[in-house]
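The complex is shown incomplete by one protein chain, all other protein chains being positioned as in the whole.
By written order: A and B. Residues from 1 in each chain.
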Amino acid sequence: MPLTRRNFLKGAAAGSAVVACAATTASEAEARENKTLPPKAVGLLYDSTLCIGCKACVKACRDANDTSPEFNTADPLWDTPLDLSGSTLNVIKMYAEGTSDHKDQEKDGFAFIKKSCMHCVDPSCVSVCPVTAMRKDPDTGIVSHHPDACIGCRYCVASCPFGVPKFEYNTPTPQIHKCQMCRHRQAEGKIPACAEVCPTGATLFGSVLGLREEAARRRSLPAGETTTFSRKTVGSSDTHEKNTAHYLPHTYGETEMGGTQMMLLAGVPFDKLGYPTLPEGSFASASETIQHTVYKGMAAPVAVLGGLMYLAHKHTKHDGQDED
Amino acid sequence: MVTKTTVIATVLALAMAALLGYRFVFGLGAVANINNGYPWGIWVAYDVVIGTAFACGGYAMALLVYILNKGKYHPLVRPALLASMFGYSLGGFSVLFDLGRWWNFWHILTPGYANPNSVMFEVALCVTCYCLVLWIEFTPAFAEKWGSAATKRKLNKVLFVFIALGVLLPTMHQSSLGTMLVVFGTTVHPLWQTTLLPLLFLISAVSMGFSIVIFEATLVTNVYNRPSEARILGYVTRYIVWLMSAYLVLRWGDIIVEGKLDKVFSSGGLSFVFLLETALFALPIALLAPKANRIKPQMQFIAAVSMLLGGSLYRIDAFLVAYHRAGWHYFPSVGELTVTLGIIGVEVLGYIVFVKKLPVLHPVERALPAAATTAE
Partner (left out) sequence: MKDDILDAIETRLGLSRRHFMQFCAAMATTMGLPNGAEAQIAEALTSAARPPVIWLHFQECTGCTESLLRAEHPTLEKLILEIISLDYHETLFAAAGHQAEAARRASMEANKGKYILVVEGAVPMKDGGVYCKVGGQTAHDMLMECAADAAAVICIGSCASWGGMPSTSPNPTGSTGVPELVKDKPVVTIPGCPPNPYNFLSTVVHLLTFGKLPDLDDKGRTKFAYSRLIHENCERRAHFDAGRFAQEFGDDGHRKGFCLYKLGCKGPETYANCPSILFGDVGSGSWPVGTGHPCIGCTEQGIGFQKPIHALAELKNAVPPQSYPRIVEEQGEGASMGSVALIAGIAGVAAGAGVALGRNLGKAKKPEDTTFGEE
């Protein structure tokens, strides 16, 4: 067909129609919804206003997972991880603004924040891993990693919205590392090491629903009111009393990306603490919707293949006799 | 055989081999600058993603010749196939040395390990199959050189299956290379993040296929002093114009409909590369729209190069430049670049060897007396 203006417009119109059809079908067809919270989901609640930055949890995590210290100062004297890494599964970072005089205040204030795996309800890493090295436990919801399956493609590193899984780049036999909620300790009836050692109860372990309730309770109290905080697990007898701080009216992880099993409370806006604003629809569901729509039951590809084979056969029937 | 080109290509290939040896002994970080903020570098963005897009010549020509039945383009098929064969094989090889735990690579093809929800799984499966298909599609050339006419006839009887696969598989995985980015969500800048990613990647891949055919045909004509194929290439240029127009309509349309138009001019450096992409995609349309231009080798070449650059820039931007992790920096290291150059070197070397030793190029029966085999 000669490329006249009419033909171009016809083609463009046809093309757009095709795309529009595809788009509508895609949106109506099984848009994969967010996955839901497993029945016995366990998780962690981190309260930045209770955290005193003692880093007992960083040390406990090292001990529980047998990871090596990281040195980032001129003299390698102190364990100073900058971020999560191949050997740091849990880190405490500090927010400081202006004079940093007031704890848990955004302006001229300082605050602490914990970074470790969020154990998302609909994890990107589980969705993208081509060899099922990342798995989500169907009961507890713990997202675990299995290096024996892993091929080291680092899709999980690239796709985690929180930048949690980390890879080792300086060894010929590298592995992915991330917090696994001390599932090896939980198997022995213990709780994650970070919750075990926290002196103020800033990191609390428990059922996700129980943690959400506790978070809501704290947020409902007016700032300055004395209340009881438990340590280690929600409702434990190891408690202490303290004035509540001013909380942001949101528990981070309750709705983000369909929810996360590690949730956060803070007085400083979360995006200033390194936790981005994320939509309620998980990225994994967006990606899988496209894949499932196009490849559902491999019906479309097989049909297309059939058509292609017919045409190819028809157009190559004579090739055996013709010159190439 | 020993020319400036082949010598340089060989040197690069050897350098690559040495660096890869180092990589396997000391780890990825010993050679590459990839890190936990940018876990994918140019070995993924160029060698795999752009490399296989450059290798879409076979795909584009198979689509044109065998599906749309444009038999007149037949002479362009085999050289395109050759480039595709090498491009995909080397893309697959690049995946292997980029994988951190490469000894487990077979997991991705093994039920029990393989995760069908993962876009990467689908890409890996399709690329693996497609590599096989390409080599099989090329067997008639081997048969011509080393086999009998009877072998060739038998091959041709079943070739249609592989031709069909050779159109289906790239359609699946070139679009999925775009889908791979959807899960990155807000980590990729809104000007590049869209549910249209698979369609945009597919359209640009097919155009790059046509463009690489023009590019390589022009080069070969020039280097080996063959008669120009500009006339036949001229017909191919139309498809590039169509595809580029569709791409730009979709890309800009999506940005406008999703309310992201303000970001086009307010995103600093990213605005610049976005507009550059558009310019590189628009230039072929401008150059090739006038009918008279489409037959001029110069216009064809410039348009093809512009399109290839645009498609490459689009992929580099989507995977690396528009991907943002606060505080993290990445720029390929000298070692990383050398390995990539080595891959290109192997490709060029392989192409030259095969072109010289096998019946790839259309025999020039009506050629001018000055024979077509002397190199520069």
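Some notes on this structure:
We adopt the following convention: contacts are C-beta pairs under 8 Å (C-beta built on N, C-alpha and C of every residue); 3 or more make two chains touch, one makes a residue touch a chain.
Everything quoted here is computed from the prediction, not taken from an experiment.
Note that the absent chain touches A, B when the full complex is taken as a whole. For the chain missing from the display, the contacting residue among A:59, A:135, A:250 or A:313 is A:59, taking the whole complex into account. Contact between chain B and the absent chain runs through residues 33, 35-38, 70, 218-219, 222, 227-231, 234-235, 291, 295-298, 301-302, 305, 326-334, 336-338, 341. Listed here are the chain A residues that touch the chain not shown: 1-2, 52-60, 72, 78, 80-83, 91-96, 100-101, 103, 110, 112-113, 197, 199-200, 240-243, 272-274.
In this text, only the chains that are shown with their structure count from here on.
Against chain B, in their complex, chain A makes its touches with residues 2-3, 8, 11-12, 15-16, 19, 22, 26, 83-86, 124, 127-132, 147-155, 157-159, 161, 163, 166-175, 274, 276, 278-279, 283-284, 286-288, 290-291, 294-295, 301, 304-305, 308-309, 311-316, 319-320, 324. On the side of chain B, the complex with chain A involves touching residues 24-30, 32, 34-37, 39-40, 65-67, 69, 71, 74, 78, 98-102, 104-105, 107-108, 113-115, 117-122, 124, 140, 144, 152-153, 156-157, 159-161, 163-165, 167-168, 171-172, 176, 179-180, 182-187, 195, 198-199, 238, 241-242, 245-246, 249-250, 289, 291, 323, 325-326, 359.
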